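Contents: one structure, followed by commentary.
Only one protein chain is missing from this complex, and each of the others stays in its spot.
Let's turn to chain A:
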Amino acid sequence: MKEETPILEVKQLHTHFFTKAGVVKAVDGVHFDIKPGETLGIVGESGSGKSITAMSIMRLIPSPPGKIVDGQVLFKGENLLNKSEKQMRKIRGKEISMIFQDPMTSLNPVFTIEKQMVETILVHENLNKQQARNRAVELLELVGIPEARGRLKNYPHEFSGGMRQRVMIAMALACNPEVLIADEPTTALDVTIQAQILELLAKLQKELGMAIIMITHDLGVVSEVCDRVMVMYAGKPVEYTDKKSLFKQPKHPYTLGLMNSIPKISAKKEKLEAIEGLPPDLRALPGGCSFAPRCSQATEICLTTDPVLIEHGNNHHVRCLLYEEETEKVVSE
């Protein structure tokens, strides 16, 4: 692992939504950092707070009802949560960019690719229109779109899904961002196209050196591209470590459950192991550990005591009472 100072540090981030039906604690104590050139995976099921974490970093939480109630987002040492909207606009798309899940709907259908790329470049860079157009062509070539110059005048509906995601990536890279947040960038694509996009991202990262936050629910994606991983459940990080230890020694019962629910080619079992139950209602979280009601290893105490994220082993963080007790034992002995 690279021994550099982190480019982005998220500290104890809490983003809540204040709805009529109650307070939804969508992100509740997320804590991670990422170094230049590194890829961090954020894994979790729908509603675990992955995307809200990303939107919080970008300060794009719809408010009301959403509000970042606590925490820090340090980008190059500066807290983004203290920036004005105007200052944030200069960071979005230039220093921190984002690509989204569905390339079909993420591009504006009524504008040409050229217009959508050039406007981004013009907002952030001191270029004239012609230069911006040339830059757009360069970018499209970079992401592997054939006949890039000719395709500038096309509309999004004239591209295939994979090509559109390439356009999205080109647009996100327009101003050489230092952090790229990829929010499930391959979920909506065919498997073969998924692999192409992941390869492209890895290649671009090598060339351009940006840090990537890869949000996904797919552990396969994590195993392919990530250096470190944060597993989220019900708005909280439950396990946070490097990829190797995660796959070698998953600690949290939820991570274990996720791993077991991946079909294996070698396995002879016909039925997949699934995690029983449903994710909790974020408006009314259970008193103890949020995962306790679904956890096969839960004991009495899990229902009443909420665990904290502790370091258990070298740089391996886990949020589970199973390990808290063990650590205490270690400490007391």
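The definition used in the following text is that contacts are C-beta pairs under 8 Å (C-beta built on N, C-alpha and C of every residue); 3 or more make two chains touch, one makes a residue touch a chain; residues count from 1.
In this section, contacts and distances are computed from a predicted model.
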Which of "Carbon-monoxide dehydrogenase small subunit", "Asp23/Gls24 family envelope stress response protein", "ChsH2 rubredoxin-like zinc ribbon domain-containing protein" or "Peptide/nickel transport system permease protein" matches, in UniProt, the chain that is not displayed: "Peptide/nickel transport system permease protein"
Touching residue (missing chain; options A:F32, A:F75 or A:F100): A:F100
Listed residues A:L152, A:M171 or A:V318, member touching the removed chain: A:M171
Residue among A:R92, A:R228, A:R294 or A:H312 that touches the chain left out of view: A:R92
Interface with the undisplayed chain - residues on chain A: 58, 60, 88-94, 97-98, 100, 102, 105-112, 119-120, 123-124, 155, 157, 168, 171
